[in-house]
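Only one protein chain is missing; all other protein chains are in place.
Think of it as A, B and C in the order they're written, each chain with its own count starting at 1.
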Amino acid sequence: MRISFANDYSEGCLPEILENLSKTNFEQISGYGLDSYSKSAISKIEELLGAEPDQVDIHFTVGGTQANLIVISHVLKPYSGVLSAPQGHIATHESAAIEATGHKVIMLDADPYSGKIDAQTLAAFLNEYWANPEPEHSPFPGMIYFSNATEYGTLYSAEEISAIRDVADKYDISIFMDGARLGTALTAEPGVLSFGQLLDLVDVFTIGGTKNGALSGEAIVFTNRKYNYGNRFRWTLKQRGGMLAKGRLLGIQFDTLFTDDLYFRAAKHANRMADLLRTGLKQRNVKFWTETKTNQLFILIAPEMKQMLLQDFIFLDWLIPTEQQLSELGLEKSDQEYHVIRLVTSWATQKEWIEQFLNRWDDFANL
Amino acid sequence: MRISFANDYSEGCLPEILENLSKTNFEQISGYGLDSYSKSAISKIEELLGAEPDQVDIHFTVGGTQANLIVISHVLKPYSGVLSAPQGHIATHESAAIEATGHKVIMLDADPYSGKIDAQTLAAFLNEYWANPEPEHSPFPGMIYFSNATEYGTLYSAEEISAIRDVADKYDISIFMDGARLGTALTAEPGVLSFGQLLDLVDVFTIGGTKNGALSGEAIVFTNRKYNYGNRFRWTLKQRGGMLAKGRLLGIQFDTLFTDDLYFRAAKHANRMADLLRTGLKQRNVKFWTETKTNQLFILIAPEMKQMLLQDFIFLDWLIPTEQQLSELGLEKSDQEYHVIRLVTSWATQKEWIEQFLNRWDDFANL
Amino acid sequence: MRISFANDYSEGCLPEILENLSKTNFEQISGYGLDSYSKSAISKIEELLGAEPDQVDIHFTVGGTQANLIVISHVLKPYSGVLSAPQGHIATHESAAIEATGHKVIMLDADPYSGKIDAQTLAAFLNEYWANPEPEHSPFPGMIYFSNATEYGTLYSAEEISAIRDVADKYDISIFMDGARLGTALTAEPGVLSFGQLLDLVDVFTIGGTKNGALSGEAIVFTNRKYNYGNRFRWTLKQRGGMLAKGRLLGIQFDTLFTDDLYFRAAKHANRMADLLRTGLKQRNVKFWTETKTNQLFILIAPEMKQMLLQDFIFLDWLIPTEQQLSELGLEKSDQEYHVIRLVTSWATQKEWIEQFLNRWDDFANL
Partner (left out) sequence: MRISFANDYSEGCLPEILENLSKTNFEQISGYGLDSYSKSAISKIEELLGAEPDQVDIHFTVGGTQANLIVISHVLKPYSGVLSAPQGHIATHESAAIEATGHKVIMLDADPYSGKIDAQTLAAFLNEYWANPEPEHSPFPGMIYFSNATEYGTLYSAEEISAIRDVADKYDISIFMDGARLGTALTAEPGVLSFGQLLDLVDVFTIGGTKNGALSGEAIVFTNRKYNYGNRFRWTLKQRGGMLAKGRLLGIQFDTLFTDDLYFRAAKHANRMADLLRTGLKQRNVKFWTETKTNQLFILIAPEMKQMLLQDFIFLDWLIPTEQQLSELGLEKSDQEYHVIRLVTSWATQKEWIEQFLNRWDDFANL
């Protein structure tokens, strides 16, 4: 049986979740997210955010693509689109789910290595758009979307998001932060960004369960920072198929995740395992496509080494760098070919797996 | 604590499901429904249907509204709509989920008591539509939708569906049977309709998990009877947010449900409990809004009785009959007022609850 | 050549329009509705409405279905639908154009003869909707739509619309009046409703050109009475294909129509011709399906008479009344069969045509 570093959703869920599902199984409770567990989970998240009563709107839905399409189609005006990095999940890996709701994902230049957008690029885009005397012929930019942690495992700091927020406010567009991997983002580096700061920084964000130890599920948090975007969200949630009859499935999971800090403990574990792997690979002089502090690592690897490791491990091919990229990464043009692969750790990753991976690396390196 | 007859999704799930989720929890498996449990579940359903290899396409998704909107938007042509009884779930209780995908739910007259459509009414509708020399100004009927068991707990026989199929084939429209309560429908009366007959009778149907003992989940079965409607369905499933990263959650549940006949055993239990309740109520001369054999009962009840029962039980108000309806139901116009309530049993209903309900009825009747 | 009373768009256009198109043909002017003729037309309409500068937003688009779908999809929230009489044009004769934009047309009971809705029915509907503790499962009513003149040629008075407005404001829904036949509506009866009153009565309305002497085109007027619904409308207009490169085609037409009262003069002619026909038919004891004052007449006619008249005239079959309807209309149940046909006059109807029609009637009646 190969060990998988393919993603952070290969296992089932944190055992505490199954335990609570079992414990509560025969209770007869309300459906559609109005049960006591969902309410308790909401209270715990509100408290952790430091939100005033009735300040925020929190809802649960089953999956990440679902959360993205429901939130975006709820918030956007009918004629408007959402700006995203070309690497953004909604732009690449959701089979045009946003477009299927009638809205365009508009490309905003991003750093090719980190997958991050920045406030300057956003400002330049919006400024040019609104400098056009007849802008109505081009897709209307109504929202800025970014993932944190990003699809490349990188992070946004509070300062970076604050700068984006200032631009967004100037041009009156909303900010949606996709937190499918929010756990590992917030626990990667102290002081970079705190949970409570999000209240003031973004209009809506998700708290990913699926990639952080839940069976499935994302929390959606409308901060209602500037506008009451969360208003009537239950209608959109229902209409788009995101509201479960047995809402308890989500309520109990998030109630468990936000009890005794389980959500962040699980994320820290994933990050710790990634640190171990990262340190080991650096010691072996492996080049990284981009520097990350979270549970995703993107490394350059010789195709032969890749093939050998695939005998014992599962991981994903990410891309094949161009010569220019190799040169930018400081890899002299040589006969050596490189691929970029992605290695992902999770709440379920075992320390031994990292050791086995590094050992096999050494075995092959010494061939 | 009041006992609930409000619906069939008040509890968690059949214990076998939690057991299997626990047993497999740390296995690292593929995502997005390509795991071995999903495949095993598909095989079991295929076998039970008596389907040839590659004949049918089976997929899993999380909820009923989700299944309906994904199936309908996948099968319909861009310009076409779906015919439904006014009582149909998609017409009443899904917050315009079908319309949100761009398709109209077109009303087809149905029996007001049973909520059933019939082949004659369908034929008359389609005949009139196509007799119009310029039909393109009216919504195009491209599919017929019905639930079985219906929203009123009634059943369609193989003969009735066969007659609908003949009309549908004549006018080249597809047939979608919403099986949110398929379990109780197929086990209510021997000989009325068998699972395998569906292969030849409808183009696509669902097998409801949520209302029959699953935590959540519906199986979608494309019979590909006439056209290959199941083609490329994974794209639509992904695009509409219906594909889970942890597809195991659905695969393990359906694999469990279709092992040792659990799915139908659970349904039979619900029907048996309904039978007990029905018999008891009939002995007490209670009038039924419509005759059902499945786990939903709709009865006429005096408002005072209703209020008293609500102290100990939970159930839903359904409607207040008009005088004409009361007269059609054989209730002489008198001073007695009546409401219609719905009582639902499930896989989790206990025999004692029925007894308690009937006892309380007697208590109040004797006041 | 048969004379047509089939509709009010059988001819080309008022000669003044062709004249002005010719006169301006070689002027090089701006596209997309920003030309001087469009601006002049807007000013004239604003003045006639008595609108303050910048109070209203006025746009032009090519057709009625187009105007309806663009306005409704622009104004509605993503999750909401539009209430309409079952006889409403958007509910019957636009091939599910509204649903194709993702919004449901929700049925509101209306008078079967006049096709009119009323404030009481609307209030009852909205009250019941919001009395439901979990309304999010049913389609959200976000707008009320009605046509004036209606599809049955009847009229709404300022008082009736005012009552609808009060209900709409109470429940915070918007009001859209489809004015495809606004000309004949406003000129049918003095004092019933004036153009300027619309500023305070509805949120958006159209001024139909196609059915009142234009080659094609509808003006869309956002009154911005309560909310700034007209905001960013050029984006939606463009996105839905409703903005013409040669906006002059619409600008010149509406500038012509609103010069020297041409729009209302054309409508008055249509109404006058209808009056002649109505009077003549009444003198012949013809029964009307509903009383109208505008350019549409719906009459009960014996099938044999209908067939004979169709030799010389074109008109549309509307419906075949039920026995109950015949009795409600005061037509004793007898051997005589009746059909309802529609007769329409227009800006181009000639007085002689009416006379010929009545003469032929007499010829046949005397057979």
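A few points about this structure:
By our rule, a residue touches a chain if its C-beta (ideal position, glycine included) is under 8 Å from a C-beta of that chain, and two chains touch if they have at least 3 such contacts.
As the structure is a prediction and not an experimental result, all values here were calculated from the model.
Considering the whole complex, the residue from C:Ser80, C:Ser95, C:Ser114 or C:Asn271 that touches the absent chain is C:Ser95.
Among C:Ser40, C:Ser216 or C:Gln356, only C:Ser216 touches the chain left out of the display. Among the residues C:Lys226, C:Lys246 or C:Lys351, only C:Lys246 touches the chain that is left out of the figure. For chain B, the residues in touch with the chain missing from this view are 32, 34, 73-74, 76-80, 101-102, 134, 136-137, 140, 232, 234-239, 243.
Along chain C, the points of touch with the absent chain fall at residues 1, 3-4, 7, 9-13, 15, 18, 21-22, 24-29, 31, 62-67, 69-70, 94-97, 100, 210-211, 215-216, 235, 238-246, 248-249, 314, 348. Where chain A meets the chain that is not shown, the touching residues are 78-79, 81, 92-96, 99-105, 136-140.
The rule is simple: only the chains that are shown with their structure count from here on.
The distance from the centre of chain A to the centre of chain C, with each centre set as the mean of the Cα atoms, comes to 50 Å.
Look at where the CA atoms of chain A average out and do the same for chain B: the two points lie 36 Å apart. Looking at chain B, one finds that residues 94-96, 100 touch two or more other chains.
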